[in-house]
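Here it is, the structure, as structure tokens.
The complex appears here without one of its protein chains, the remainder shown in place.
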Amino acid sequence: MIRYTLTRLTSLILSLVAASVVIFAAIEVLPGDPASVMLGVNAQEDTLAALRTELGLDQAPVERYLTWVSGMVHGDFGVSYTYRTPVAQMIVDRLQVSLPLALYALALTVLIAFPVGIWAASRRGSFADVSVMGLTQLGVAIPNFWFAMLMVLVFAINLQWFSAGGFTGWGEGPLLAIKSLTLPAIALALPQASILARVMRSALLDTLSEDFIRTARAKGLTRRQALWRHALRNAMIPVLTIIGMQFSFLLAGGIIIENVFYLPGLGRLIFQAISARDLIVVESVVMLLVFAVVMVNFMVELAYAFVDPRLRVRR
Amino acid sequence: MSDQSLSPVQASSTLWIALRSRSLILGLVLTLTFVAAALISFVWVPYDITTLDIANKIKGPSALHWLGTDHYGRDILSMIMQGARTSIAVAVLAVGIGMLIGVPLGLWAAARRGSLLDEVIMRTNDLVFAFPSLLIAVMITSAFGPSATNAIIAIGIFNIPVFARLTRSSALSLWQRDYILAARVAGKGAARISWEHILPNITNMMIVQGTIQFSLGILAEAGLSYVGLGAQPPTASWGRMLADSQTFISFAPHMALFPGLAILLTVLGLNLMGDGLRDLFDPKLRRGRT
Partner (left out) sequence: MTETDMSLLTIENLSLSIHGTAILHDVSLSVAPGQILGVIGESGSGKSMTAFASMQLLPEGARCTGRISLAGHEVLSLTEAQMCGLRGKAVGMVFQEPMTALNPLKTIGDQVAETILMHEKISRRDAMTRARDALARAELPEDRFPMTRYPHELSGGQRQRVVIAMAIALRPALLIADEPTTALDVTTQAQILKLLTRLVREDGMGLLIISHDLAVVADMADEIAIMQRGRVVERGPAKTLFQTMQHPYSRALLAASTHAPDRTPGINDDALLVVQDVVRSYTLPRKSLFGAPRVIQAVRGVSFQIRRGESLGLVGESGCGKSTLTRAILGLEKVQSGEITLGGQPVFTGHRPNPEVRRRLQVVFQDPYGSFNPRHRVARLVTEPFHLSENPPQGAARAAAIAEALTAVGLSPEDQHKYIHEFSGGQRQRIAIARALITRPDLIILDEAVSALDVQVRAQILDLLADLSERFGLTYLFISHDLSVVRSITDRVLVMKLGEIVEQGQTEQVLDAPQHPYTQQLVAAAPRLPENV
């Protein structure tokens, strides 16, 4: 188990290093001169020179990369060119919206998908199964930001149960904050829950056709008992993989959904930064999101070992 | 040697099978409708969408404009038809990039399984997988500015590891077959075996996965254009139409409704088609997976 964790940890660190190189190369090296990208074509030569010095562009790319990475390790993400504030502070502010939103959506996804998937698998082929799976087919196909707009139309504009957008902030009490995140979280969660429910169902059905389920039935377990006691845990491996991938979709999808609801999260930050050509901010936010994705994958792999004893010894 | 092994829970009901083949037909009909709309738009659309008609702006559906007009008085049906072009082109090219690069990489990794090369290919795949296509698009856009090409590249890059992983894992199981051993006994090399024996046997699976990635590509393209990272005006695109409609949603919901429905129905059609094809190719899987 310790050996497994160490191996995974090594590959986690390698992935992060590789990802940071890719991000740095794509944003700071590929376009040529970041300073002229940031200031546009009509920039004055002396302003450009000043920015180049500020960004340390007179140094070699390798040195700049190392400075950037060691800064991040110490929590220093640089200073935003447009806002003139430390990027780290901006990220911390925006994370207070984005992270709760992603977790809220993930919780909803799992809470919806598990019961639906299990329920459909245990009634396989029934009218209920066929109709629920038909609904998930719709859920998979719906663009989440369009779904979000429809919800705004129905629940905010017509029924006026929720506000159409904006975020009250955590200072006004957690309930209000949660309420303003509810529509966005549902918009994110329903499509992902549809996918997860389908994965859950098919993983369960696959496991239910395994030999050991027949063995369990020969011991006197009912279908239901065989499903709960033997199939469910075995079906968790593919389900965990998908949950891991979904978290990254929820984070990225959050960027779009924040736009629909005018939420001051990382998504708004990144689009403002793109239109202001604030590369420092873009770079940092992308790195942060990739870091989150890689971390989640790492945790999923630890969860595999928790579920599957074969992994604890092998590798 | 024994009678066919049977599990207590088995043999899917005929209800599913009937519905599945029906879903293939429904999927085909939906998909072909939008492909036809895109193709027709090259020669004919009800109204020219480059001409603005402010007098008729934000009109609901009528006999003249079946799906109404937008805030510049453009015909929404015409824009949806031309938007289908963008969506389909972006998604098809992105799937093409993913397949053309991903499949050979997967075959190569499988042929050299366990080697350093395999390890490098798969680790690189894992790395790319850590970048959702939206983030790739964000990076490309911040460096080169937004365009439909960026969307294609971003979604395409994201598709590479999808195809590489699937190819590798199915090729690995084929490499265990005795007929591969027979081909090796006949002196055939890894490249030739991959081409003659592996590729033909994974084609079906690739078609199914291609359909699914196609539908994901449509969704991703819509999302990217919605936030302004995809096709730029005057190119019509469904995601852009939705972005434009947002301001008017309280009094002109038709502007948001129809482009959204177009996305929903295209993606639904492709998914149904993918599921149906999977069942058609492999009756063993006839039980409604994801």
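The chains carry the letters A and B, assigned in the order they are written, with residues numbered from 1 in each.
Please note the rule applied: contacts are C-beta pairs under 8 Å (C-beta built on N, C-alpha and C of every residue); 3 or more make two chains touch, one makes a residue touch a chain.
This structure is a prediction, so every number in the text was calculated from the model and none was measured.
Although one chain is omitted from the display, it touches the following shown chains in the full assembly: A, B.
Listed residues B:L64, B:A182 or B:I207: the one in touch with the omitted chain is B:A182.
Residues touching the missing chain, restricted to chain A, are 3, 6-7, 10, 210-212, 214-222, 225, 229-230, 233-234, 307-310, 313-315 (touch as defined at the top). The set of chain B residues touching the chain not shown comprises 1-3, 5-13, 114, 177-179, 181-188, 196-197, 200-201.
The definition used in the following text is that only the chains that are shown with their structure count from here on.
One inter-chain figure worth recording: chain A and chain B are separated by 21 Å, centre to centre, where each centre is the mean of the chain's CA atoms.
Contact residues of chain B toward chain A in the complex are 5-10, 12-13, 15-16, 19, 123, 126-127, 130-135, 138-144, 215, 219, 222-223, 226-229, 242, 245-246, 249-250, 253, 256, 259-260, 263-265, 267-268, 271-272, 287-290.
Put simply, chain A touches chain B in their complex at residues 11, 14-15, 18-19, 22-23, 26-27, 30-31, 37, 124-125, 127, 130, 133, 137-138, 140-146, 149-150, 152-153, 157, 195, 198-199, 201-202, 205, 208-211, 213-214, 217, 223, 248-249, 251-253, 255-256, 259-260, 270-271, 273-274, 277, 279, 282, 286, 289-290, 293-294, 297.
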